[in-house]
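Removed from the display is one protein chain of the complex; every other protein chain stays in position.
By written order: A and B. Residues from 1 in each chain.
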Amino acid sequence: MRNFTNVKDIGSLDLAVKEALEVKANRFAYQHLGKNKTLMMIFFNSSLRTRLSTQKAAMNLGMNVIVLDVNQGAWKLETERGVIMDGDKAEHLLEAIPVMGSYCDVIGVRAFAGLKNKAEDYEERVINQFIKYSGRPVFSMEAATRHPLQSFADLITIEEFKTKERPKVVMTWAPHPSALPQAVPNSFAEWMNATDYEFVITHPHGYELAPEFVGNARVEYDQRKALEGADFVYAKNWSAFADPNYGKILSKDRAWTVDTEKMALTDNAFFMHCLPVRRNMIVTDDVIESERSIVIPEAANREISAQVVLKRILESL
Amino acid sequence: MRNFTNVKDIGSLDLAVKEALEVKANRFAYQHLGKNKTLMMIFFNSSLRTRLSTQKAAMNLGMNVIVLDVNQGAWKLETERGVIMDGDKAEHLLEAIPVMGSYCDVIGVRAFAGLKNKAEDYEERVINQFIKYSGRPVFSMEAATRHPLQSFADLITIEEFKTKERPKVVMTWAPHPSALPQAVPNSFAEWMNATDYEFVITHPHGYELAPEFVGNARVEYDQRKALEGADFVYAKNWSAFADPNYGKILSKDRAWTVDTEKMALTDNAFFMHCLPVRRNMIVTDDVIESERSIVIPEAANREISAQVVLKRILESL
Partner (left out) sequence: MRNFTNVKDIGSLDLAVKEALEVKANRFAYQHLGKNKTLMMIFFNSSLRTRLSTQKAAMNLGMNVIVLDVNQGAWKLETERGVIMDGDKAEHLLEAIPVMGSYCDVIGVRAFAGLKNKAEDYEERVINQFIKYSGRPVFSMEAATRHPLQSFADLITIEEFKTKERPKVVMTWAPHPSALPQAVPNSFAEWMNATDYEFVITHPHGYELAPEFVGNARVEYDQRKALEGADFVYAKNWSAFADPNYGKILSKDRAWTVDTEKMALTDNAFFMHCLPVRRNMIVTDDVIESERSIVIPEAANREISAQVVLKRILESL
């Protein structure tokens, strides 16, 4: 594997999950692969889980890790040609990116959607520029439109906990105080559509995701109906995708919050969320603290999904 | 040893000091213990000595280290149940802490007293929550009421420099421009009380420490009288503990500054301070630069106290 930005890069999901479980049982068995190899993790947005789990995965593989925080726009890169750079942008990405590539073997990039300009976000300009100019394998630590390390961890978790061959997985929108990108729900839909699960998406009108991510999923606007018989409930907030509301909050309706009464509609479903989660907005205390909540093992699997991706990239160097 | 937050956790001080000197002589002899083990250092407050020395100790033991700075309240955790999280707190500690635990083997936490609410500070809420919810061994890198890695380093230093079986150790309050927690003096008193040294505390009226820390120490309000015949002078500022002045500055009286004339009252005592130190407030240039000042070897022993603690935790994993 050269780059990892979406579900297609991982190939067969069956093989990927099998490899994940193998890695999870023997985390330190592949240190010959990472010896004298350096991972550079570049964060244009802040991170807790992704930073810690990816760093841990790299260390499991015997790699050296360099972390570069370019949070809060402190490091402004010019992206256009022809600009007279006499303002606050100190460097052009055409110099910055190849230089970063020259000091490492693998690059991880986190760069969220700005939610101002849909076309720009959905072009995935930042991560694509790293792929194009760094000269190194690049993997996404959450880009503008996808968060594939999260989705892969979600898939591993479902495979570990499922008791039916083809579980029913329901992704439900839930309210949140601020405007969030669509990367996690887009990506989760993309990965679920690549399985043979029964996959349903439920959200208020106006929150439709991009058609290329919805794919063949069933979209159900009635949350209760969607949850009936579910084996896994995957809650997540996102801002609107459809014009003219791109990046906007259309609702903070707590009638969409996942609570005990709604979980009672399911087939004793497991509750999932990528974290961080706003309690009593997305989900009640009771549900997230219940025995059916698997948010902590789900987060723990972030180390495993990252390790499989890094392992495959190292194998292909 | 599972957790390390106070003097009781270390057991016999004689054995602990013996082990410290052994570790100091052979810092790299225990790398099998740390192989493939990850230390996560979590800083809710900034740090120089503690961060550097603990990281060095962990590397001496062959551990991997992940540093997480949550300084300046940038990462706000909700701590209550039932709150509708629609404000600026993005995550509940009941998710955040177990997730951090899932990516490492040992956790070090620094979380100072807020000095606003005595009951809250003296409950040691933050570090106790890490102990309760992280699923990992936890050690204090300075908590609200104690700084045991510092006190252990202080003990090692006294043992290295003492020329009498039972030295006289005097902890003296000294002035400082801002309000400081009682963690260092509390902890130093706790450790000194666990030795058979002669231990005296001196401070202006109103600066009494909590009785559980003062223990059987002699409290002497006349600094000069306290210093007579001292073998070690341990200077430190702290804010008031007693109600209604908790966390307040009652005095900045430079008559309490440790100077050459006061050191002349001692039995040629060594001068100690945990650093950073405000010169000419806590101590004069002349005293801290004198041949009897052992603040640098004292700071260097922070690496050793941290290494013994980490070694014992690793041995018990």
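Criterion: contacts are C-beta pairs under 8 Å (C-beta built on N, C-alpha and C of every residue); 3 or more make two chains touch, one makes a residue touch a chain.
Values in this document were obtained by computation on a predicted structure and should not be read as measured data.
J.: Who touches the missing chain here, A:Asn36, A:Thr163 or A:Ser316?
T.: Candidates A:Asn36, A:Thr163 or A:Ser316; residue touching the omitted chain: A:Asn36.
J.: With respect to the chain omitted from the figure, which of B:Thr5, B:Thr38, B:Gln55 or B:Thr266 is a touching residue?
T.: The missing chain is touched by B:Gln55.
J.: Where does chain B touch the missing chain, residue by residue?
T.: Those residues of chain B that touch the unshown chain are 27-28, 48-49, 52-53, 55-56, 59-60, 177, 252, 254, 275-281, 285, 288-289, 295-296, 299-300, 303.
J.: Please output the residues of chain A touching the missing chain, sorted low to high.
T.: 36, 38, 40, 64, 66, 68, 75, 78, 81-87, 90-92, 94-96, 98-100, 102-104
We take it that only the chains that are shown with their structure count from here on.
J.: With centres defined as the mean C-alpha position, give me the chain A-chain B separation in Å.
T.: The separation of the two C-alpha centroids amounts to 40 Å.
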